[in-house]
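Excluded from the complex is one protein chain; the other protein chains are retained at their positions.
For chain A:
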């Protein structure tokens, strides 16, 4: 059985207008999505800004209330706060944020930052606590003199590693990583990704890896979902998505990744523009009144958001 299941999750925000400031419409930030994450796997959730990927992540950790739908963790629906408390869910599910500067308290020392989740959920003696924090810093490759420093004394990559150490402090089962490396330089990004993988192996953690960077996701995730306009347009394994993309939106994203291949630049450009043209001109074929179609299974692990009758023609 999978670790966590997202079932028909919807998060709608009301739009108020008019004289009485009544709710006149909704922004459908997340509009009915389903996926599940297995134990110990890294699941990729990809989308552009405004696609609803971060909102989904926040709903899973409980920072955002679901309008409808279920999030099933170990057989229990945890969309209610009371249920989350009962299950010690908040201890098992942690988060790594994109901006390490604003997600670490500038007035606290690293020791207190990492010890905070431990203090919340466990009662350890002073020595045990210190030992744990030291271990955690070791795992992410930080020197032990970091303990009594403040966040501003570290570089972006080091801060992000502190964020990783804090997230694993309670030995969670699932970590929501929302764009964990997109603010980092290339060489530092590699370091953080390596540590994330190492920790995953050591503690058997699952990740929900939220990103817009298809290159990084390809490196990290076995299974992934592409999100657009609050819905999933394509779900599959790395192989399915990168080698056999079916939906025009997936193709468009893939075509837009800059390639390290300056010799064939013109071909990339021609391909990219052809895909873009198809995307713009044949909206009706790929979307129903601008809304993404429900997912259809087209392979063992491959789902695409297209109506049945358009599947064959679309190939």
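By definition in this document, contacts are C-beta pairs under 8 Å (C-beta built on N, C-alpha and C of every residue); 3 or more make two chains touch, one makes a residue touch a chain; residues count from 1.
The criterion applied here is as follows: contacts and distances are computed from a predicted model.
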Among "GntR family transcriptional regulator", "Acyl-CoA dehydrogenase family protein", "Inner-membrane translocator" or "Oligopeptide ABC transporter ATP-binding protein", the UniProt name of the subunit that does not appear here:
"Oligopeptide ABC transporter ATP-binding protein"
From the listed residues A:106, A:258 or A:290, report the one that touches the chain absent from this view.
A:258
Per the whole complex, from A:132, A:171, A:212 or A:285 the residue touching the absent chain is A:212
Applying the definition given at the start, please give the residues of chain A touching the unseen chain.
48-49, 155-157, 185-191, 193-194, 197, 212-216, 218-222, 238, 242, 252-253, 255-263, 265, 268-269, 272-273, 276
